[in-house]
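First up is the structure itself, then whatever we jot down about it.
Note that one protein chain is taken out, while the other chains of the complex remain in position.
Order as written gives the chain letters A, B and C; numbering starts at 1 within each chain.
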Amino acid sequence: MTTTAEVEALGLTREQVLTAYTTICRARALDDRRFLLNRTGAVAFIISPRGHEVAQVAAISALDPGRDRFCLYYRDFAAALACGFTSEELMLSAFARPQDPSSGGRQTPGNFGSRRRGVIVGSSTVGPQIPKAAGIGLALRWQGAGGVCYVSFGEGATSQGDFHEGLNFAAIHRCPVVFFCENNHWAISVPQELQVAGPGVAARAAAYGIPGVAVAGDDFFAVYRAVSVAVQRARAGEGPTLIEARVLRLQSHSTDDDQRGYREAAELAAEAARDPIPRMRATLTELGWLSAQEDARIQASLMLEVDAATAQAEAASDPDPQTLFAHVYADA
Amino acid sequence: MTTTAEVEALGLTREQVLTAYTTICRARALDDRRFLLNRTGAVAFIISPRGHEVAQVAAISALDPGRDRFCLYYRDFAAALACGFTSEELMLSAFARPQDPSSGGRQTPGNFGSRRRGVIVGSSTVGPQIPKAAGIGLALRWQGAGGVCYVSFGEGATSQGDFHEGLNFAAIHRCPVVFFCENNHWAISVPQELQVAGPGVAARAAAYGIPGVAVAGDDFFAVYRAVSVAVQRARAGEGPTLIEARVLRLQSHSTDDDQRGYREAAELAAEAARDPIPRMRATLTELGWLSAQEDARIQASLMLEVDAATAQAEAASDPDPQTLFAHVYADA
Amino acid sequence: MPDRTLVQAVRDALREEMERDERVCVLGEDVGRKGGVFGATEGLQARFGARRVMDTPLAESSIVAVAQGLALEGYRPVAEIQFADYSFPAFNQIVNEVAKVRYRSNGDFSCPLVIRAPQGGGVRGAFYHSQSVEAYYCHVPGLKVVAPSTPADAKGLLKAAIRDPDPVIFLEPKKLYRAGREDVQDGEPALRPLGQARIVREGADLTVITYGYFRAVALDAAARLQADGIEIEVVDLRTLRPWDVALCMESVARTGRLAVLYEANRTGGFGAEVAAELAERCFANLDAPVTRIASPDVPSMPFNARLEQAFLLDADRVTAELARLARF
Partner (left out) sequence: MPDRTLVQAVRDALREEMERDERVCVLGEDVGRKGGVFGATEGLQARFGARRVMDTPLAESSIVAVAQGLALEGYRPVAEIQFADYSFPAFNQIVNEVAKVRYRSNGDFSCPLVIRAPQGGGVRGAFYHSQSVEAYYCHVPGLKVVAPSTPADAKGLLKAAIRDPDPVIFLEPKKLYRAGREDVQDGEPALRPLGQARIVREGADLTVITYGYFRAVALDAAARLQADGIEIEVVDLRTLRPWDVALCMESVARTGRLAVLYEANRTGGFGAEVAAELAERCFANLDAPVTRIASPDVPSMPFNARLEQAFLLDADRVTAELARLARF
């Protein structure tokens, strides 16, 4: 069991941890609402972070959103909140409204981008952000201000040639990059054994002469520690680290998928019982940092926040069709 | 020093070794002639195997040209001879004659192909043959006749995403493939330290849970042993192996390149003194398998062979321009 | 004859060809256990096993490379690229390798494989699930490119593609996967040869050449224009490379007017080839300029429904364009 001393040794205060916990719960509350909205047809397409939230927020908590860069992937809904996106902004993107800061409703929700927050706009394509992050890391090294580029992806993405090219380049040039793999053991319906040859994702770091760390993705403090060490290395000019956070995909791949079609009911039930959020709540309670009343207050205020965000996004207008032609080029 | 007992323990007879040695010398003699022909303008473009010959022929000697498949790359001139290409055939390709069995003079010399010999036609593109070999290996596994696919490439090719994708696929499906990297430490002008992150090519095998072996490419018996072990594993259904043969590039990258422009004269001189062919000759002499007279006979007959091959290729006619339109499709 | 949607027809073609020829196999992301994200391979793994219906790693370049290796060894692989937008990581394997195997080996090797990919928009897929990629592949000697628009064509052309001795890029209109049904024959009678266009509606005033999803839009527009007394002839190309120049020329010779209608971005689209070729070869017969009607030059379709509609031409806009051309 974790002690407050251990946690404070990580340089984390109770406030920081409770803020992270609230972000995690916010992601869950918003995602549950998005799911309902999808089933009622109000929202076309959603990719749920369910099961990944703790790992995502723990990782981002170890970085510095003002100073660092973030190449997120479509499942990083909780990470986006940790990077500073608001509930309303993410609801605006779920409803594809022009006020969506990532793309003005042009991209599917999940392709997060915000220049002022250092969140590099992504695409739906699996893999290309990995070598791109190496290039961003190279630029940050040249700038010499100690900035780090964080890039996340699933274990399926590690099969792409771009994963290899990105790690090779970053390792050769000691780019300050944290490669964060959210290994949920499934790529839509393809299990890890048909996806990742060998012992696992973390084991691939050795091929490039960089540290590879596997960590339990439902352990907030373990993920925070692993990413902090990687960030320190990167800021110190010692180069990239590959982190594999083992997580569970507690939802189907997306709202267009139904994992009951290709996974055992028993396995799904067993995983549902291992939801990382109750586990974190228990840890915080054990630490004496969170009481049942406090938790109830947090959940209640999040409900109001989700209601308000949903209402605002729902009420927002659609874009003018003429905007279709904007931003193909700087001058058009 | 190697003993005849050790060599015979590898299952190699004196005849086999002398045949291999002759093939190695044949490659050198032909290549020297091609170089002269290039300088006189008779041959447009050549890529020399100089420094790689011993490793190439040792590797192919451990396979079964009747039964196995070979995805060679442009530097595998000596390997092609070991696969059964004749001196005349390779001269026909140097002169881009229609009788060139690889491509009828359509491709640059070095893109070897011959269906009846199991040599899969390659391209000049660096990397794509690697995952292709995984697919060929998969087919051979399905056929169940114990066939193995051998694929070779330089260390520069290991930077391509296709290298990673090919190894990952072959490892997952235990494809009978021998991945043979001829690491000469240079990709045209780019040195290994700017090309291959980490400890080296062989070390990348662990990432996929397959054996990785580094071997001195100028040691015929060491290369033969390493490849034989990999071939046995593959035939036994135990999957692929990655072998890194450390060799020297004793010529510029190609006849269009001049490595004196980007490499130290002293380093080039030191490497020239480490030509693997004299070393093999010395070993065979020590074994008592090759006398100076025998060697002189071999070299003399090779000279006649090279003269004849050159004369025949030079005398061969050019293709009919109308053949430009043949073989785009089966029916056209 | 069974009543089939387009996606069912694709599945039937795969099943029939796998039953007919054991060299035929299917590989791709999620094609096995799940049966494909659109269900095109549903039930095939249960029927033929995990070897002949293989779930691959998430790496398109290796999917095509492995299919190529299988084809070189005598198998007849059908590789699925989950969305045509994701064929680009495999572009080098397709253009530099697959397409050139026969030619560069002077006919010693061949590479008979099929790459299936759903393409086109109108399904709220946004930029990365909506692109039309035919122009990239129609420029490549050595490739054949097929773009069916009905269940019967999808089945018959896919069967022919699988039997073809050369590599075929098979682009399925995802918006039509479940849009309608038609009677589709079983077995050999279902076969449809590659390279033949089809006049799907006859008309004396104007020829519209199209393919894929836009066939339906063209027919809709043609029906509306009939009310105004304008007779539109609609030609469905079905195969884009090689395309049926003769049939198209014959139609244009009769009507004297041609519109080329396609969903891809206008500039550099395959419709430019069709328009350029026919404008040149039908010069003497043309009463009006050969007109292209295509999607705007913005990167594919945004996610927002209204922006998606603004991108994707509908029958209203196509009707207006055709009316203008008919009256030219």
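Criterion: a contact is a pair of C-beta atoms (placed from the backbone, for glycine too) under 8 Å apart; a residue touches a chain by one contact, two chains touch by 3 or more.
A quick note: this is a predicted structure, and the numbers were derived from the prediction, not measured.
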Which displayed chains the unshown chain touches: A, B, C
Candidates B:36, B:194, B:236 or B:330 - the one touching the absent chain: B:194
Among B:78, B:96, B:203 or B:248, the residue in touch with the chain that has been omitted: B:96
Listed residues B:23, B:48, B:61 or B:125, member touching the removed chain: B:125
Touching residues (missing chain, whole complex) on chain A: 69, 101-104, 106-107, 111, 113-115, 120-121, 123, 125, 128, 130-140, 142-143, 149, 161-162, 165-166, 168-169, 172, 326-331
In chain C, positions touching the absent partner: 61, 85, 88-89, 91-92, 95-96, 99-100, 103-104, 127-128, 135-136, 138-142, 241, 264-265, 267-273, 275-277, 279-281, 283, 286, 288-292, 297-300
Contact set of chain B toward the excluded chain (per top definition): 44-45, 96-98, 103-108, 123-127, 156-157, 159-162, 187-190, 194-196, 256-257, 261-262, 318-319, 321-325, 328
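The criterion applied here is as follows: only the chains that are shown with their structure count from here on.
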Centroid spacing, where centroids are CA-atom means, of chain A and chain C in whole angstrom: 37
Where chain C touches two or more other chains at once, by residue number: 56-57, 59, 61-62, 89
Junction residues of chain B, two or more chains touched: 161-162, 165, 168-169, 172
